[in-house]
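Every protein chain except one is present and positioned as in the full complex.
Each chain gets a letter, A, B and C, in the order it is written, and its residues are counted from 1.
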Amino acid sequence: MTSAPLIPGTTAGTALARTTADAIYVRDANLVDDLIGRVDFTSMILFELNGRMPSVAEVAVVNAVLVALMEHGLTPSTISARLIYSSSPDALQGAVAAGLLGAGSTFLGSMEHLARLLQEGVTAVDADGDTFEAIAERIVSDAATARTLVPGFGHHIHQPDDPRTPRLLAVAAEHGVSGPHTQLLLALGAAIDRAKGKHITINTTGAVAAVISDLGYPWHLMRGFSVIARAAGIVAHLKEEREMPLGRELWDLVERAVPYRGTGGSADAR
Amino acid sequence: MTSAPLIPGTTAGTALARTTADAIYVRDANLVDDLIGRVDFTSMILFELNGRMPSVAEVAVVNAVLVALMEHGLTPSTISARLIYSSSPDALQGAVAAGLLGAGSTFLGSMEHLARLLQEGVTAVDADGDTFEAIAERIVSDAATARTLVPGFGHHIHQPDDPRTPRLLAVAAEHGVSGPHTQLLLALGAAIDRAKGKHITINTTGAVAAVISDLGYPWHLMRGFSVIARAAGIVAHLKEEREMPLGRELWDLVERAVPYRGTGGSADAR
Amino acid sequence: MTSAPLIPGTTAGTALARTTADAIYVRDANLVDDLIGRVDFTSMILFELNGRMPSVAEVAVVNAVLVALMEHGLTPSTISARLIYSSSPDALQGAVAAGLLGAGSTFLGSMEHLARLLQEGVTAVDADGDTFEAIAERIVSDAATARTLVPGFGHHIHQPDDPRTPRLLAVAAEHGVSGPHTQLLLALGAAIDRAKGKHITINTTGAVAAVISDLGYPWHLMRGFSVIARAAGIVAHLKEEREMPLGRELWDLVERAVPYRGTGGSADAR
Partner (left out) sequence: MTSAPLIPGTTAGTALARTTADAIYVRDANLVDDLIGRVDFTSMILFELNGRMPSVAEVAVVNAVLVALMEHGLTPSTISARLIYSSSPDALQGAVAAGLLGAGSTFLGSMEHLARLLQEGVTAVDADGDTFEAIAERIVSDAATARTLVPGFGHHIHQPDDPRTPRLLAVAAEHGVSGPHTQLLLALGAAIDRAKGKHITINTTGAVAAVISDLGYPWHLMRGFSVIARAAGIVAHLKEEREMPLGRELWDLVERAVPYRGTGGSADAR
């Protein structure tokens, strides 16, 4: 496929795919000869993201991350997806979209934020010769000054420890791709425990932020891995919703449970 | 986790996940002990969908399908996702959602429709002793009567044959899970060629409909596999959009190219 | 603004807006001189939709419709919008989008379907000289044969009558724009009552379908009026959600109320 420049003089374009009369290419790989039946889905995702075929270790760690992020039970995302599906069962894509819109700042913002802190911290270690401990202490004291929590720590149910965290870190270590971001995460955990005088768990988002950073992905792509994993989890909820519907009863439940707390507003005031 | 019945007397609930103080279960598997680091993403998807761990053959065929469906270049979905991302770069989930909303009837409807025809056809073969050829002839003549096309056939670029189709069918055959839906698809292809007097390709959506049906998934879940695959493809486009932005130039391109064709509408008419 | 033809030989384009260095036009009206401060929002909507300024009667009836459709309390749409907002409070547009995705076939499909029946029925009256009564009887008997309900009739709470229906029909009559679609709706109500041997209310969607059809809008635009009205209602819910949050408690409520109904699915089966 030849194409004229979009805007003369610019470098805009795409390197992701092109089609000829008898072949489809993703990056520079022939979809039919090189990819279908030859690579698994996770490898395909990483190949398209990065423009190179991932190592076995990369695939293993990303598989572990996607598996960890995929299913969280009935959450704002999956409840919404089920309710929307019950309102519009002929447009499954709309229900998935509604659910994914919950992949926002409240839950994933902390993962992104921590990944950014880790990536900036590791850069500072490399550039300025700071130690992991010094960087960790600075992050903790910055958070204390700003009266915020360090993202990626603490869990309301899983105490003292989120069981997913050591597992994710172990998978990365087993495959030899645990690196400085994980080191800084652990230093940060120690600094938080010292500052609080008690143990605070590193939660799953913390572990994901570290291992994905160790694989070299920029912090702003964290949310992308969650979205891919959640899309799959939401589809499973919609399959169950079709077989064992919950949406109508959730609606009734909410209608019955939420009290009317009117505080004025008659139409006479004008 | 114990919970009161949602509505006394109903059977609504979820079998997908539950959480205790020290463990998370997806179906009846312990997420940490049984899944993270032990199963790949595709296996996890099929495990959650079906409530049983998939066979190697199932994983291989679904991998092939997801790889085939993931990336189609600049399409309504990915163009929209990029434009929305350029308008709202802090909400990646919104751009993915916008793109997924294009996974609708125009493209995926035909995959669903064909899967339904194949599944109803195979049921009729099993129940009534019809032959694949007879069912195929009936589908073709029904479409002719209704002046519609049989879904899953023909391609505007890939002629005479969509190269993905034989590859997908071969993957299923190699793994021993090619079955009656593929048989009916091939009978249907032969019937269409006879009716048209020339060869019409089975396209990718046709091949996907057959192999996913042979794995036992209901026709209304077809769109779910596409949505999972596309979510990943859209994330790759958004990563590229961030690194090599296209959105602003696409907007300029459209603004320059689309003529104003005013046909009235002054404000005086009232 | 001059622009080259999009594709030589086509008639594609837009008649909705154009911009010059010192003016913005919507249709052929100058946005600043003719519209801002001169027309209300509803008139602007109808002006842009139709390319002519609406009559006072049209504005009054559409106002009544939008007011009737805007707020329905806690529904799948508004519950989802609130849950998504609580997950992503920095992306209000995502919460509105999630809510609007509930404007689907379950609720609005019946409005569209009835509008289509009414519009086709009135065409048949005009073309073939059928009576309203004959058309109504045919619609009722077609539904009986297909074992479906006639859309736009019945209400689970508002019995014997949905109070919005006579009000909407009265507004149209007062403004002199009640027409043949309302006549057919009333004939249909009488036919349904005869067939059932008891009174079944015309519900709001039935009344909206008739009065919007009498204003000349095609059936497939029905959903558009609902979407506009609901967007406003959802924004009100999000304002309340910010001031008096409900999202977190709705989530807890659902988690506590929905039982786990596991039916197998250990990870050992492979």
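The rule is simple: a residue touches a chain if its C-beta (ideal position, glycine included) is under 8 Å from a C-beta of that chain, and two chains touch if they have at least 3 such contacts.
What you see is a predicted model, and the numbers here were worked out from it, not measured in a lab.
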Contact partners of the omitted chain among those displayed are A, B, C
Only one of C:Pro54, C:Pro76 or C:Gly94 touches the unshown chain, namely C:Gly94
Omitted-chain footprint on subunit A covers residues 1, 3-6, 11-15, 18, 27-30, 34-35, 38-39, 47, 50-55, 88, 90-91, 93-94, 97, 255-270
Residue positions on subunit B contacting the omitted chain are 73-77, 79-80, 83-84, 86-91, 94-95, 97-98, 101-107, 244, 246-247, 250-251, 253-255, 257-258, 261
Note that subunit C touches the absent chain at residues 6-7, 10-19, 21-24, 26, 31-32, 35-37, 39-42, 44-45, 48-49, 59-60, 62-64, 66-68, 70-74, 91-94, 96-98, 100-104, 108, 157-159, 163-164, 167-168, 170-171, 174, 220-221, 223-225, 227-229, 231-233, 235-240, 242, 244-246, 249-250, 252-253
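Here is the rule we go by: only the chains that are shown with their structure count from here on.
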Among line, ring, star, complete and other, the chain touch graph is complete
Of all chains shown, the one whose Cα mean is least distant from the combined Cα mean is B
CA centroids of subunit A and subunit B: separation to the nearest Å works out as 23
Subunit A and subunit C have mean C-alpha positions lying a whole-number Å distance apart equal to 36
Between subunit B and subunit C, the Cα-mean centres are separated in Å by 29
Check: subunit B positions touching at least 2 other chains come out as 6, 11-15, 18, 35, 39, 91, 93-94, 97
